[in-house]
Every structure is written in C-alpha cells, then in structure tokens.
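Yeah, one chain of the complex is gone here, protein chain that is, but the others are all in their spots.
Moving on to subunit A:
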C-alpha cells in the first residue's frame, strides 16, 4: 500500500499552501478533500448557470504576496484587482461614502463633521503604526515564552526588541489598542455616529463580540494589515471570485507533482504509539502517510478526527474551550440587473465597493444583543458587495453576483439546531433591510444561496461556522493560538500538524498559517526551506 510523505486533511487555502510548499520541497503530498471541489472557504461555485459565487470569503487583501510569488500563483491564474471605496447608507436617506482619493475622502467626511474629516489622518496613522508592528509577526512562528529552546528565546528577543523600538507612549498605545473595544477606540478620534459605524465594521466581522466589547480594536487591525500590491490596508477582488485563489494553489500544487483527491471525507486520523500514521476515509479506506497535517480547525481535528484517548487531558480541555462561536451568515445572490440605490447619485463609484446599511454603533451593538440571546439580529449589519461591477467573469453581461456577509447569526437558534424555516426567515430579514435602501432589489433576484452557520459547518467543515477557525481575541492569539504550548503547528501526537486558521496568525484568506506550518514541518525534517521567501520588509 502506498505511503505518502504527507497526508493533508482538507483542501482549504491554508492546506493547499502547506501542501504546495512541502511538495516543492520534494515530498510526496496528497490532499484529501471531502467536497467534490477544493477551496474550503475560498471558493467560486456555479450554483446557478452562468453565475459564479464567492460563496464564503469574498474579498482579498490579507493573502500574503510572498506566498503568491513563491508558489507562482499569477502563472496559475491568480489576479487581484483593487476596488473603489463604498458607502454606508443612513436612515435619513443620505450616505457616507469612502473614496480612494485622499482629498475626496476628507471632503466626504466633512459633509458630516469638519473635525472628523481632519481627524481621519491621525486615525489612519495610528492604525498604520500598529500594523507596522504586527505585520512582520504574521510570517513568523510565534515563540513559546515558557520555552528555553534557543529558537524561542531568539524569537522572544526579536519581539522584545521590536517592542523596545517603541517609545513608552507607543508601548502604552499598543497595549491599549490590543485590549480596547473598537467603539472606545473610535470615540478617541471621531464624533459622528455614521463615521464611527463605518469604521467599526472591521472590528467585529466574523467575531462574536459587539463593537463595545473589549478586544475588538485588534480585530480591526487584523483586517487592516492586508495590502494590494503594496497599498497597505487596501482590499481587492480575486478575479473570478475567491475560488481563483485556491484553484491557482491547486494548479500550482499539481504542477509540482502533488495529488489531490476530492470526495475523500476523512473520518479519523490514525495513530500508532503516539504517532500519526495516516487517515481513514468515511468509506473505511486508509491513506497512509509518514506525516499528517490537518487543515481542519482545532476542534474538528482534535475532538472529532483524533481519538481523545491519544491526547493529554489538559490539551483536550483547552481545545474544548477554544472559542469558535459562529457569528455570521452569508447570502449569495444572482441578480437580473444592477440594483438601484436612490440615495446614491447616478454613476456613483460607491456601488463598486462595500455597501453597508448600519449607521450607528448602537445598532450594531443591539444586533449583538440578539446574538447573545441566541437569535439572528433583527436589524443585522450587512457587508454587501457586487464584484461583477469590476469582474466580468462572474456573471453574464448586465447581470450581477451580490455577496452579502451578514452579522450576527448564531450557531444555534435559541439553543436549537437551525431549521430550513429559520434559514428562510433569516434571509428574509436581510432582504428586507436591503430593500429599504434598494427598491426593486427583491424583484431582481434570480437565485439565492443562504448560508447560516449550519450550512457553513456542514459544507466547509468550520466548527460553528466561525469563519476564522476560532475568534481573533487577544487570549487566542500568538503563543496562545490555539493552545499554549502547541502554538507552533505541532500537536501532542508526533507527526501530526495543524495548518489552518486556528493557528497563528489566524483567519482571513492570508495563507500565513499554512506557510508557517510548512516551515515548521520542514524544520522537523531538517530540510532547508530555501524555496520559501521570508516576509517582505516593512520599511
């Protein structure tokens, strides 16, 4: 029976990144994917003829350019296109737009407050300073602060030195930033509700916290440290949808000789005397490997795929208490024509960016209150995008694909499993909100896919439908992600690694966890990672 060097469980973007790097290092890697397609939460699916849906993740910024280059993804079809601003619609019929042009951006804010208009630069500078601190950490394995291994000491020293470059006031600012709520943070800069609502959104996306919960300022940072071709903080569309990222990865992987098996649902990770030996598929077939790497989240990996009896008690306890907490849902809609927004002047560029309908932080916080009670938000916040305004490949001419990210949406409805009726009612809540700002929206709908945490977990395998494979709160970052002592992509089982977003530096279509995991695996194999670029300089 064939024994692979590496068995990769799950063909999400991180799994594919790890697989690519390992295959290119000369290992024989097989990727096992339960679905009939690869991509995990970065997919483009044709669920209705002629339309491609980015049906989970929908925008691209965080994906590390070093990885794109190392794995030759442009050659394999990946293109990322910058997009223009966007707008928040206000209940009184106006909107706050976001423009790429610096002075236009200021003038738009000045329609609401001259002070806020001039405060934006200071805000952007402070957030950028924090980004510059954290960005180099993304592509490095987090050091274990309690280890005396030379490497950990060296990495701790690196961290300390980076921190030491800060002035005392900057250190204070960083500590505050990492622990504050996004609402409190924004209050220090801005006075206008809609400005704050617009900026707060990035602080709670994918997170079961409200804008007033401590720790949400960091989540904002996580969304700010991406880039499109060196333009830090910019977001773009992957041409052809987010599936373009993973299909380029899959193509790159295959070109270097890797094997992908779709429809291969892993039921168990086999272990023998504390060492991983391969995977058992749902139909009982065994796939043997010298090493096993799991792209599944930490709970799915260690609570479902590995026998608990093969794991230390405290480790299992930690995994059990790792916070997933699904908080979002998604509507993917095929539209017959471009929706109209009467509040926007005709020809406005806003329609090519992200559109929101939540104009105060209080409304967001109330939406969170619903989640705490186990309900989806009666007044949800929606991050709506129409990538087909820039990407001609995703819908027939004149028709459009609309991606609606919706928050908050609980993993269970008042403690019960989601039903189809719940799902439809959830969708109706969202469509009703959009229709308030876009009359005729409902009539344009040709097809719609509704995804609650139930559907996301069932199809993609993300526990509780959490898009980050675990919340990005400070207690679950760096050497605490996912479990203290196991933050370096290894596990208590020898030969078993994890490479998904449950690991440092966390979620988003970033690829950094997958890349770092590959680096650690190669280190264990004493294989020089000469084909891996280190992080681009932040200068």
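The definition used in the following text is that a residue touches a chain if its C-beta (ideal position, glycine included) is under 8 Å from a C-beta of that chain, and two chains touch if they have at least 3 such contacts; residues count from 1.
Following the convention adopted for this analysis, contacts and distances are computed from a predicted model.
The chain absent from the displayed complex carries the UniProt protein name "Aminomethyl transferase family protein", chosen from "Aminomethyl transferase family protein", "Peptide/nickel transport system permease protein", "Xanthine dehydrogenase YagS FAD-binding subunit" or "Cytochrome c".
Here one chain is not drawn; of A:5, A:28, A:72 or A:94, the residue touching it is A:94. The residue from A:66, A:108, A:144 or A:422 that touches the chain not shown here is A:108. Between the chain not shown and the residues A:147, A:348, A:435 or A:533, the one that touches is A:348. Touching the missing chain, out of A:3, A:69, A:122 or A:432, is residue A:122.
Residues of subunit A that touch the chain left out of the display are 90-92, 94, 96-97, 99, 101-104, 106-108, 110-115, 117-119, 121-122, 125, 128-129, 132, 165-167, 169-170, 189, 191-194, 345, 348-349, 359-360.
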